[in-house]
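Here is the structure we will look at.
Of the protein chains in this complex, one is absent; all others appear in place.
By written order: A and B. Residues from 1 in each chain.
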Amino acid sequence: MIDVNNSTYHDKVVIRLIQFSVIWAVVAMTVGVYLSAELIWPTIDFGQFWLSFGRLRPLHTNGILFGFGVSALMGTAFYSVQRTSHVPLFAPKLAWFCCFAWQLVVLTGGISLLGGMTSSKEYAELEWPFDIAITIVWVCFGIVFFGTIATRKIKQIYISNWFYGSLIIVIAMLHIVNSLAIPVSLTKSYSIYAGAQDAVVQWWYGHNAVGFLMTGGYLGMMYYFLPKQAGRPIWSYRLSVVAFWAFVYSYIWAGPHHLHFSAIPEWVQSLAVVMSIILLLPSWASMINGIMTVSTAWEKLKTDPALKFIVLSLAFYGLATFEGPMMALRSVNVVSHFTDWTIGHVHSGALGWNAMVTYGTFYFLVPRLVGVELHSVRLANIHFWLALAGTMLYIIAMWGAGVSQGLLWLSIDEIGELSFSFKDIMSSMTPYYALRLVAGLIFLGGTVLMAYNLFMTLKGRDAVVVKVPPVDPAYGVNS
Amino acid sequence: MNDRSYSFLLFKSLYQPSIAFEELAKVDPSPFNILIRYSIWLLILPPAFSLIGAANFGWRLGAAEPLMLPTNTLVLVSVAYLCVLIFGLLSTAFISRWMASTYGASTSLGRHVALITIVGEPLAIASVAHLYPDVFVNILILIPTMIWSMYLLYKGIPIVLETPPERGMLMASSLVGWLLVAAVSLLGLSVMLWTLGVGPLLGV
Partner (left out) sequence: MSGLSLHKKLEENIGLLIFGILFVSSLGGLVQILPLLNQDMTEAAKNTRVYSALELTGRDIYIREGCSVCHSQQVRPLIAEIERYGPYSRAEEFIYDRPFLWGSKRTGPDLHRVGGKFSDDWHRVHLVDPRAVVSESIMPGYPWLARRNATQAGNIVAKMRGLRYLGHPYSDEDIEAAPGQLEGLKEIDALIVYLQRLGTAYTGERSQ
């Protein structure tokens, strides 16, 4: 049965989400650079509460995760779910609501963090009114996404949609369970969990927010846009299927490795170590799948500056997903925990993997959305080297700082006395923090170049109207 | 055994890397020859510098006074350092050759060993910083050197291994992935040894 279809894809909302995402990237990374400067010159908060490190830092993480990250994921999910389903978005008005409501939540939520409204739970700092707002927008996101899949004209649900789907479902579950609290005023609530229970619930959330948002969601992006850019099907579809289920199953267990040597039961910690190591397999399976897909499509690199970012992002993805399980081992964690090594690890993922795969996708997608060439390929190439140098410098500075901290804190002399005072160790970190500031500036510089490049590409142009193509009956829903 | 001289590996590669790469692309050296006659001399430098520096000044990790270790421990550490470097060079060369078929590149092991030697040479020379064993000073000198080395890697692969620049770029990125994982493994391994009681005294 051949569909005679005159409908077109909804791409304007995709463009708008990409624009918001880029704005958040610049804002939140600038905040990050400022924070790193505060660790060198602590008085540059000028006695202003809203510039204070403790309030600014959650703005940085939330801005990156929910502003830059979720906007990009939402935009690319809306784009790819239409193409893989051969239908326009289900409930396009609701998609527009998601787009703007989400920005409003992140913006007002960010301001509330500066105002001191915080639950203090990492990556879940926003207070209860925002938690409710997030839940509402998230459910709408789910309705648009799964609604589009439910009305699809292609029988098979493509693998990228599974990853985006798991992002929506699991984040909803984590967010609701972890945010359960009793409000005592408009700006304050108390968690229904206390002490050690709260810690386990929080890191079940915290670890898997990283897992399903920054790994699962971005793998969805990779599984759609990499084969698209390479002009080839994914190297092994079966491998991606196996990797998906192994990923969904094993990631969720690994949270308590954030709580080694703490007051939670030993068996929970040990289980988390085992599952963290197993997690390496599905992580690397997806990496290999990506690398092999692109390895046969190298001619594309001649014309497309975007593919480079995705290729490099896979290398850093490989690093981050190896480093994570390694740091989950108790004998490594005893040194690395509480140090800047953790900060370095997060950034090898966030800068090297998440940001780079997003940049690659944006450089690919934006010109196509408005039907022109990228404003400047040269600027994109410069951006590539800035991003690489910034990430490397950041990781190495934090390795140096983290290993020094971990080692010196634990150092004792022959008679069992501590070798170094905390104060001395802390003040010897300044050079590393200076190096990290430089790294952040380099990476931010690249991001600003991209923002300019994409702005000039989009300027004054409107989304190209793309008609939904007819479906090959062999793959249609009634086949 | 091939007895040709490949001295361009050590000298020309420093000031005219492209020409050195092109010369390397014309030959098919024996990996053993390259390793014994050239690579090994570079690999000896970092452990030697670190031995001299640590014996005279002690390692400074930032806080408080430098860490002085007994000479026999230092010799042991330096030998281990040399072994790690040799293992690093060879394993990277083997992995690079293993990747070569995927990227349509030359599978001459000798060339892979020679290429990795050229790429690592600036780092080996910059390890002169080990003479002043302050961790931060070393990082400050070695990071720019490392960026230069990465440039050599991206530049060298397509020329030496005779593959289109685009495929070379993919291969170089894959190798960067391997090197990052290797680096972090080394870090993790050292930390594990420390917590098990080898090396500095830790209260764990």
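Please note the rule applied: a contact is a pair of C-beta atoms (placed from the backbone, for glycine too) under 8 Å apart; a residue touches a chain by one contact, two chains touch by 3 or more.
Remember, predicted model here, so these are calculated numbers, not experimental data.
Contact with the omitted chain, checked across A:196, A:379 or A:449, is made by A:196. Of the listed positions A:32, A:110, A:220 or A:256, the one in contact with the omitted chain in the full complex is A:256. Touching the chain that is not shown, out of A:412, A:448 or A:466: A:412 (per the contact rule at the top).
With the whole complex as reference, residues 38-40, 42-43, 45, 47, 49, 52-55, 57-58, 116-122, 146, 149-150, 155-157, 162, 165-166, 169-170, 173, 177, 182-185, 187-202, 204, 212, 241, 245, 248-253, 255-256, 258-265, 268, 271-272, 275, 334, 337-340, 342-343, 405, 409-412, 416-418, 422-424, 426-427 of chain A touch the missing chain.
Interface residues of chain B facing the missing partner chain: 202-204.
The criterion applied here is as follows: only the chains that are shown with their structure count from here on.
A straight line joining the Cα centres of chain A and chain B is 33 Å long. Within the complex formed with chain B, the chain A residues making contact are 291-292, 294-295, 298-302, 308, 311-312, 314-316, 318-319, 322-323, 326-327, 329, 331-332, 334-336, 348, 388-389, 392-393, 395-397, 399-400, 403-404, 406-408, 410-414, 416, 418-421, 424-425, 427-429, 431-432, 435. Contact residues of chain B toward chain A in the complex are 61-64, 102-103, 135-136, 139-140, 143, 146-147, 150, 164, 166-167, 169-170, 173-174, 176-177, 180-181, 184-185, 187-188, 191-192, 194-196, 200-204.
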